[in-house]
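A single structure is presented below for examination.
Omission of a single protein chain aside, the complex is shown with its protein chains in their original locations.
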Amino acid sequence: MYQVKAVITENKFLGAGYHLLNLLVAEIPEAAKPGQFVQVRVTTEGNEPLLSRPISIYRYDAASSSLALVFKVVGKGTDLLAKRNPGEIIELLGPLGNGFAIPETAKRVALIAGGVGMPPLYCLAEKLIRKGSKTEFNLFYGARTKSDLLELSAWERLKVKIFPMTDDGSYGKAGLVTESFQKEHEQTPFDFVVACGPQPMLKAVQQIALATNIPGQLSMEAHMACGVGACLGCVCKTKSGYQRVCVEGPVFEISEVLWE
Amino acid sequence: MYQVKAVITENKFLGAGYHLLNLLVAEIPEAAKPGQFVQVRVTTEGNEPLLSRPISIYRYDAASSSLALVFKVVGKGTDLLAKRNPGEIIELLGPLGNGFAIPETAKRVALIAGGVGMPPLYCLAEKLIRKGSKTEFNLFYGARTKSDLLELSAWERLKVKIFPMTDDGSYGKAGLVTESFQKEHEQTPFDFVVACGPQPMLKAVQQIALATNIPGQLSMEAHMACGVGACLGCVCKTKSGYQRVCVEGPVFEISEVLWE
Amino acid sequence: MSPSLAVELADLKLKNPILPASGTYGYGREFLPFIKPDLWGAVITKGVALVPWTGNPPPRIAETPSGMLNAIGLQNPGVEHFITEALPFLREYQVPVVVNIVGRTIAEYAAVAERLSEHPEVSGFELNISCPNVKEGGIAFGTDPQVAAAVTGEVRKVTKLPLIVKLSPNVTDVTVIAQAVEAAGADCLSLINTLQGMAIDIKKRRPILANQIGGLSGPAVKPVALRMVWQVYQKVKLPLIGMGGIISASDALEFIMAGASAVAIGTGLFRDPSLPEKVIAGIERFLVEEKIANLSEIRGIAQG
Partner (left out) sequence: MSPSLAVELADLKLKNPILPASGTYGYGREFLPFIKPDLWGAVITKGVALVPWTGNPPPRIAETPSGMLNAIGLQNPGVEHFITEALPFLREYQVPVVVNIVGRTIAEYAAVAERLSEHPEVSGFELNISCPNVKEGGIAFGTDPQVAAAVTGEVRKVTKLPLIVKLSPNVTDVTVIAQAVEAAGADCLSLINTLQGMAIDIKKRRPILANQIGGLSGPAVKPVALRMVWQVYQKVKLPLIGMGGIISASDALEFIMAGASAVAIGTGLFRDPSLPEKVIAGIERFLVEEKIANLSEIRGIAQG
């Protein structure tokens, strides 16, 4: 866990409010694991915004000291971040959280991404595939519309089978990502599922997994202050009581998570 | 009085924390008078700093819609302003305040500038000289050290007689600007004096003017909120009670000003 | 059909719920280059006393994180000057005029209200009970429920006009004061006035304000203001005017959802004189987007 300055090497507009931020940064790429995140201070000027913003690690490479994040502009913090230019410096805390843990025995894994929940799943798939994992990854990727489906070409390069879904049918099938996951799962069952996205999607995935008795992991979101486990601000409800998303999470066993 | 957006055409570092800001802006240059000021919103991002910053008008030209300010970085507002780049937009309120009023009968005028009090005096001299005024202007310009004496070449182009003074003697004479004013005034009396600068300097100028019975004007500073006379936050003490620096000032008759 | 921003506040009918916070808009004339007084639902004036008040020595203003301190000391030219100078100016604009009243004794409050009740241009009063109370023992009128009720009751006796009482946030339980002034005859409550605060100049080693202590306003106080509006809404039947740190339509809507019938903009005016216009337009846009026909549909909705 490091507090480091990062140089922005690229801040690429991916369309529809999404940005890919490429950073040159020490320490964090060496320590990172898929599923972890960083706390980003979006500006060095003034008090605002006061708190750092948690963003998942999308890609990292220790050899080149590079770290990539994908984020969506949804409020003032991400808006400021979108305006930062190459050459500018931002401050990061990370890597934070526990990261994913896929059992080595998993043969056929469903990755279920809703909107901006995609980046940590890419990170996971890329690292495992590059390490020579024999696991078969299937990506169920849902978004509102075509322009919300990001970095599909990167996924294609991984040769992961992609099931794109859009609410409006502008790309892939129309409908919810969980429907296409369920259908595929019924035909050829998965033995592990990993999901990251909005809460209703996570709930639906949990239901399917519990009903069909397969293990898996959910990556959760919460409003955060410290990011390191001290403030107890980011808890989510689990079978073991309130757990900190920034330390015990963001990744939780699928059967552990309860909802408020 | 206008609320307008201005494009930064140049933000020139003058050395030692000073900046010359050239702006392209409608309305204000047409309405401006020497001695007036603008309220500058130094940033469009977030709440901070909350209040606008009052800065005197240094130069203006209606034909080219141009406005120039000279400012010194002393805190977070001026620091942010110093970082703004050409092409960026800032918001201004102005022109504000009353401006100078030199009697037409004044033959020999002393302009007394302390530090960053110089800009409005330049504005005054330039406008009158360009209008063909026959008045003889003498600039007494005091600062801590050489690099705090700004835009001397602009003054030289006006053919104003300059008496530069620095605390450390690094340029012109060593000592207080009021000393050199007093000496010159004793030799060849002035019939009007205009001063802008730190309070101790203004007090000393007032004393000399009152003692030698010459009229004049002081340009005052105060912490401001609204800049338009509504909040009563910017008052200074005068013979007619508390007066608003942003409306009844910033320029006050030299005999009117009292001190707390 | 476009949504309606009209609201009723005691007996006042306002075309929109956006008002200037007392003391930040003078008597309306100063902002004229940017704001025509009839832009507002009603004008709330700077405090008016029975006689002229000098105010505090400068510096009267200090900036703080997302806020500002002021210690104007209620400088004002007195009620007679207000009648001859401010009222004729405001009359032209046909906008409801609520006169904010300050006093050093209960009798002074009542005297100002009585004097102004004769004037048809005056639509109502707002009592600023956060002034230090000299006669009644040096406590601020607004922090003791009995004293707050007494001021309200005495002014109530001399006027039939809508009577708004402005609450101080510097109290342990704002709902106690709110209930006391409701019982004493207030028609409406406005809140919050400023929070007492201080800033120190570490180079000079003394408070920035000549008065040492000042009133904190601006976005910094918004969470406190919202909480108090939300709490008071549960305890009184009176309509509320919410204020404290509004600098956007979204801020204004927060206050309305907490329970405010109208909202006031103070410090926000200083950074952007076009803010009231933007807030009105922004609220209208929100109502359209969210398919809300009028503000009563969302008033107090965040109470759950």
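Every chain is named by a letter (A, B and C) in the order it is written, and numbering of its residues begins at 1.
Going forward, contacts are C-beta pairs under 8 Å (C-beta built on N, C-alpha and C of every residue); 3 or more make two chains touch, one makes a residue touch a chain.
Values in this document were obtained by computation on a predicted structure and should not be read as measured data.
K.L.:
May I ask you to name the displayed chains that the omitted chain touches in the full complex?
P.N.:
Answer for the hidden chain's contacts among shown chains: A, B, C.
K.L.:
Looking at the full complex, which residue from C:Lys13, C:Arg91 or C:Arg206 touches the chain that isn't shown here?
P.N.:
C:Arg206
K.L.:
For a quick check of understanding: of C:Ser4, C:Thr105, C:Thr143 or C:Ser296, which residue touches the chain that isn't displayed?
P.N.:
For the chain that is not drawn, the touching residue is C:Thr143.
K.L.:
Could you pull out which residues of chain C are in touch with the chain that's been left out?
P.N.:
Within chain C, the residues that touch the unshown chain are 64-67, 69, 143, 170-173, 195-200, 202, 205-207, 212-214, 216, 218-224, 226-227, 230, 245, 250, 253-254, 257-258, 286, 298, 301-302, 304.
K.L.:
Quickly run down the residues of chain B that touch the omitted chain.
P.N.:
On the chain B side, contact with the omitted chain comes from 47-48.
K.L.:
Considering the entire assembly, which residues of chain A contact the chain that has been omitted?
P.N.:
Residues in contact with the chain left out: 1-3, 41, 47-52, 91, 93, 222-237, 241-242, 247, 260.
Assume only the chains that are shown with their structure count from here on.
K.L.:
In how few steps can one go from chain A to chain C if every step must land on a touching chain?
P.N.:
1
K.L.:
Cα centroid separation between chain A and chain C, in whole Å?
P.N.:
Once rounded, the distance between the two centres reads 47 Å.
K.L.:
From the C-alpha centre of chain B to that of chain C, how far is it in Å?
P.N.:
For chain B versus chain C, the centre distance works out to 36 Å.
K.L.:
What whole-Å value do you get for the distance between chain A and chain B if each is reduced to the mean of its CA atoms?
P.N.:
Their C-alpha centroids are separated by 55 Å.
K.L.:
Do you know which chain B residues sit against two or more other chains?
P.N.:
47-49
K.L.:
Could you tell me which residues belong to chain C and also touch two or more other chains?
P.N.:
In chain C, 65-66 touch at least two other chains.
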